[in-house]
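Every protein chain except one is present and positioned as in the full complex.
Letters A and B name the chains as they come in the text, with residue numbers starting at 1 for each one.
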Amino acid sequence: MNWVPRIIAISGSDLGVIISLVVIGGGMIWLLLQSIKAGDVDRRIVFLFIFISVSVPILFPITFAETATPIVKKLYDRIEDLPEGSTVLISFDFDPAMAPEVQPMADAITRHCLVKNQKVIFMSLWATGQSLLNVTMQNVVKAEFPNKIYGVDYANLGYKAGNEGVLNVIVSNFRKMFPTDVNNVSLDSIPIFKRIRSCQDVNLIVSIGGGKPGVKEWILFVGDPGNVPIGCGVAAVVAPQLYPYYPKQLLGILGGIKGAAEYESELIHHYKQFAHVDTPGLRMMGPQTLAHVVIMAFIILGNISFFVARRRGRRQ
Amino acid sequence: MKTSQQRISGLFFVIILLSFVSGLAAEEMIVPDPNDSTKICIPQPPTDVKATDAVYDKGNVVDLNWTLSSDDDAAGKVLRYQILRRKAGEGDFTSIDSVVSGTTFYKDESVEPGQSYEYEVVAICDGGSGPSDPSAPVTPDMEWLDFRLTNLFLIGLLICGAVIYFIAKAKRGKTLFIRKIAGLEAVDEAIGRATEMGRPILFVPGIQDMDDVQTIAGLTILGRVARVVADYDTKIKVPVSRSLVMTASRETLKAAYMAAGHPDAFNEDMAQYITDEQFGYVAAVDGMIIREKPATVFLLGAFFAESLILAETGNSIGAIQIGGTANPPQLPFFVAACDFTLIGEELFAASAYLSGEPRQLGSLKGQDVGKALAMIAIILGALATTIGQTWHIDFISKFADLLNSLFRTN
Partner (left out) sequence: MRRQVPLIITFFIGALLIISVFIPPMTSLKETFTLYFDIIAVFAFFLGGGNLLRVHLSKLQGRKEDWGFSLVTVIGFAFMLTIGLFKIGNPGGISASITADDSLFQKLFNFVLVPLGSTMYALLAFFVASASYRAFRAKNREATILLIGAFIILLGRTPFGMMLTSWVPDQFSILQIPNLAIWVMNGPNLAGQRAIMIGIGLGVVSMSIRILLGIERSYLGEEQ
């Protein structure tokens, strides 16, 4: 696999790289000298470097090329290989606090489904998810696919209270829980639901979120009993808990900003028309990568400081 | 004798009358063109309609299956299926629901146990219908026991039985070995430190409500901690995120102070409600930590994203911190930021461990039986699966499948 990263030049990125190298690099050298003197770094200095490492790539964008890891690629390939006209259900199970991490995934997956002419059903198990669902509908569906027709190519069921109780019902009967869509139109009048009576008639379900109710509930109440393929996009801190379900119950996991960036990168690689859409996942990987590098540098400095102090202590 | 004028009027009237009658006759006499299929649609009915009693239910569910009408194809002649039902042998069928075309299954959840029913499924197209033959009568029945959960019941019985056995054994005076848990050994020392420094103790029992077992675990530890705090006359503060937890914390603290013989030292404001909002609570507790500078911070209960924020703030003021949660993603943050961490089951064992009471310690031994069972099953299962699949030994693969099925609940 060729994963050699390329720095994509976007306006301001050269300046960003220079500032990052000079400020962070220079600061690290100074801290290294401090550590050799066995001095511990004040936590406020750590906070300052994190602030610089996150804010510089935001102000002067630095982007790295990403390649999808197998766990992300599996979900991408599944959507890619679905026959045209298949139905994909995307559930927005997150709140505004988690949105910066997972909304990019929701947008990318929606974009992928629509460009492949899949039929997309949107819904949410979280009250706050409905407004975030609307954001994707405005920014992706209506803005990038104006030819798509509501009711024929996509539909919005909105939010339904009841947590796993909702899933318990829609696994065998959509209309019992959602007699109408979010605009109070009967499901029987919506062409997309002509042959969809339950989740078992859907070709793929993607749960975006990470809290409760979320991916685990979709697997427990729909994926397993209804034998429906499920993929997910979750916050980075939640992803490790879901590895036990991969690949049998979960066919792919997008974890955090990295997962979103990998999916966006894969989409741009295969669909050139998306080269100029907003890719927040890729954009945010710049600050995340730089922050990771700074954290690693501090870990090294901490260990240097620790070993120098220990050696001095032994000599004494 | 009629005049010619009268004859003409009469003739005129007859002509009008005949025209009218012939017009009516013409309407009634229109014969539908049998080749004009847009007017009449008679779809082929669905076949093989079978109604069966759903298993392991309350007796209020009947499963209905049928084979699609032969006209239910891509052309979309069949629009939907109407589900009809009647009590067996009585009257006409009435409609209870409809399902989209392409459906071969329906779950009727509105039947009464013990009453027989018959069903018909009618294919509906634009302007016509094709009813199926009625199904054989079905009588839904209630099952009292869900035998699919037999494995769960037996394993649960085994583990609970072991716990109760060791509780009884401990009651009879048998000494049981329990390994040292560093975080719990440090509780007394941590409280002593706060007393010497003259600084308060902060106890955070998590951010969930009383219906979460981690909160109860946190409060049981609070009971033990509060008893020592009351003895040492140290200040303690318990900021909580739920109102019910506030009342439970107050009862716990009050009982501890009374048992220590210092009822006057108890103050209701020791347990203070902040807010249900996660980050509002964290902001308030962080503020308390920075301003009041507790010497000891206990973070024991259910935590989510705020765990590291609380633990790092406590660390920044130099407090000794004992953290514990049963939420696995948050454990690494406690391990990194706290001096001692209670990992998962250690949180639930804490109250038994701190009390030292034989009956409580006995329950910890019983828990170990469950762990032993899990370890044996994992080792045997991993070996059997590896050997069975690598060397294609059939009976070993079957043994692995058997082990797998033993621990499934569906």
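As a working rule, a residue touches a chain if its C-beta (ideal position, glycine included) is under 8 Å from a C-beta of that chain, and two chains touch if they have at least 3 such contacts.
Source: prediction; values computed, not measured.
S.K.: Of the residues B:78, B:347 or B:384, which one touches the chain left out of the display?
M.R.: Residue touching the absent chain, from the options given: B:347.
S.K.: In the whole complex, not just what's shown, which of B:88, B:186 or B:259 touches the removed chain?
M.R.: Going through B:88, B:186 or B:259 one by one, B:259 is the residue touching the chain not shown.
S.K.: In the full complex, which of B:138, B:216 or B:229 touches the chain missing from this view?
M.R.: B:216
S.K.: Can you list where chain A touches the absent chain?
M.R.: 1, 3-5, 41, 43, 46-47, 49-51, 54, 64-66, 69-71, 96-97, 100, 165, 240-241, 243-244, 258, 288-289, 291-296, 298-299, 301-303, 306-307
S.K.: Just checking the interface: what residues of chain B touch the absent partner chain?
M.R.: 56-59, 142-146, 149, 152-153, 156, 159-160, 163-164, 167, 209-211, 213, 216-217, 219-220, 222-224, 227, 242-244, 246-248, 250-252, 254-256, 258-259, 269, 272-275, 277-280, 282-283, 287, 291, 305-306, 308-309, 311-312, 315, 326, 328, 331, 333, 335-337, 343-349, 351-352, 355, 357, 359-360, 363-364, 366-367, 370-371, 374
FYI, only the chains that are shown with their structure count from here on.
S.K.: Where on chain A does chain B make contact in their complex?
M.R.: 43, 97, 172-173, 188, 193-197, 201, 224-225, 237-238, 240-241
S.K.: Looking at the complex, which residues from chain B come into contact with chain A?
M.R.: It is residues 80, 99-103, 107, 279, 305, 316, 328-329, 410 of chain B that touch chain A.
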